[in-house]
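Quick one: this structure, given as structure tokens, is what I'll be asking you about.
Here the complex is missing a single protein chain, while all its other protein chains stay put.
== chain A ==
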Amino acid sequence: MLYNTMFYAALAVMCVGFMICFARWFFIELGYSVQGYSFFEKIFSMAKVKLRFFASFSGLVSILKVIIVEVLLQKRLFLLSPLRWGFHMLIFYGFTLLVLFHVFDQSIALLVFPDYLSTLNPWMFLRNLMGFFVFAGVTATIVRKIKEKQPLPVGEMPGANHKNGICFPGTGSLFSYGSLSISDIMLPCLILMIVLSGFFLEATLIISRSVYEEMVMDYSDLDYTNPDDEEDLSALSFYWEKEYGVILSYHENYTETFNAKNFDGNFGEELRERGAELNEQYCIDCHSRPVNAFISYPVSKLIAHGAFLLDSIRADVWLWYIHVLSSFLFMALVPFSRFLHLLSTPLSLAMNRSGMDFSKKKPTINRSKIDFSQKKPAINRSETDFLQKISEPALSLKRSLELDACVQCSACSDVCSVAPIFRTTDNPDIFPSEKMRSIKNFLISAQKPSHVNRSKKFSGAAIVLRFFHGATLQKFFHGDAFNKTLHDAALRLTKGSYICTDCFRCNEVCPAGIDLKGIWESSRKRLDIAGFFPPHKSVNMKNTMEWAEQYKKDCGTKALRKDKRTFYKIPSDPGFFSNCVQCSICSNVCPVVEISRSHSHDPGLSPQQVMNLLRLELRDVAMFSSMVWNCTTCYMCQEHCPQGIEVADILYNLRNLASNYLGKE
């Protein structure tokens, strides 16, 4: 009863969870279109791309290759770290085989091996072996996780192998509202609990008197109530205690038998022979000796002293419930936790490798064939362009799936080019693995900007989705405070998103084969659409004077001087700029000024005028002027200044200052 109720409850939770996942994959928008795509657009686009790909024989071959090499053999993880690959393979194969042949033993195991019996070898041995694999793999993973929480001292890293090099601690997300994933340690512990309860259950079954007696009743012709069988029963029990490890001697029914052997040596031998005979007659066909259960058997020896106690409370029943219920808990948690990667990661790998991996296609030609005498041929990008056009909605779908394929293993963060910048900004969204989580949270909770009219059918899905991710409740209870949290998180994500050199290192190492670069690009676009701009874009939202007014209102001049970090080189006294004689040489050599004149762009201020503003203590006007933001940093002005004023560096500092302010907007 309890079993069935719990099973169906777990199944129901799992199904609802998967439906939320599917809803999320279709709801989350990670494309370039402002309006987003409808459910059917995504489906059709995906179908088009896939049909195009699978229409050819080579497409089928390549997907087969992906399944074998990347999903079953996990080549990418091996390339990243053979040790981690080893642990992961232990868990993966141990767990999969246990699920197939132990959980579904009545259906799958019996179908493949008609003579399967859980108490026979090699099944007993293999079950222990697989359990051991999972146990070893999970323990190693937990140890590694705990160890990696400490920052690795970079100064002591060995040699030039960057894979063992810079390592940052897996920084906990500061913004973990609504993410239903349970912490890194709890989930492996759940698996450990399932495996350990399994071992202890088997061990208790081995030593249990009650189970022994039940089986004698069920599978032999002997009867405890029949006095004629008494001798056979004691012979069998004697044999089973010696050979099968069941603990019977403490019980009053058996004390006579076990005491008898002490005063007559031959008696023991006879009893044993008779026991062996009976064993052969009734038991051996269905029951191997438990010695082969190489973990459970030693465990049963360990707990043998408590056999009486364990049997009197029927520990085997309790353990069975623990074993089964924790398995149900696991089942229910699959769609809500990183266990989801059992499904999402192979799916994303397969999708990425079947006609959707645009990051690998570079629009450059083979340089080795360049002939100096000939002109470089124009590159035919139309094929790529066409594919990209038809697959845009499918790409959006693929990227939202990839958000779920990430398990925050932080392989990407370990090699991230800009990781050190975390030390000076304290923004965890610099790390790719953290960014993935923040992007997911942002996209689920992002309020629809007023200028986007999404079709109505999606708003229902959005409400449900936000409810299940906790946003609705949080909003209900915390109101404005929650909105502010969302806003701050989005600002942090914007900052983190633009501190990225697009170097592809994360793409190269990701064991799940996620096209991270594609996600960065499209998430920046989504941030744009939601109204979160990087400083160099938001500065164009208003004109110079409007920004200056607002800045004065928000900060005043005092706050400016406090912030020494962005103010490193511009001293606050205007006397510093009195050296500037307004000779306008800087403006004459400036390429931006020149091009503005010849192409009638908005010339804005010239460098010389910016310097003049600084002389007049109008820094707040200067820092939002278009000259500051159009500076190419070519240092022409600085090199040519007869008064030695560091014009280009000053422009850099003005940008720093303005970024600092705009980043908070």
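Criterion: contacts are C-beta pairs under 8 Å (C-beta built on N, C-alpha and C of every residue); 3 or more make two chains touch, one makes a residue touch a chain; residues count from 1.
Rule of thumb we're sticking to: contacts and distances are computed from a predicted model.
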| item | value |
| --- | --- |
| Options "Cation/acetate symporter", "ABC-2 type transport system ATP-binding protein", "Inositol 2-dehydrogenase" or "Cysteine-rich domain-containing protein": UniProt name of the undisplayed chain | "Cysteine-rich domain-containing protein" |
| Identified contact with the non-displayed chain, of A:109, A:444 or A:631 | A:631 |
| Which of A:500, A:529, A:548 or A:623 contacts the chain that the document leaves out | A:500 |
| Residue in contact with the excluded chain [from A:119, A:417 or A:588] | A:417 |
| Sites on chain A contacted by the missing partner chain, in the whole complex | 151, 153-157, 160-162, 165-166, 362-364, 367-368, 370, 372, 375-379, 381, 416-421, 423-425, 495, 499-505, 535-536, 565-566, 568-569, 591-592, 595, 599, 601, 629-636, 638-639, 646, 648, 652-653, 655-656, 659-660, 663 |
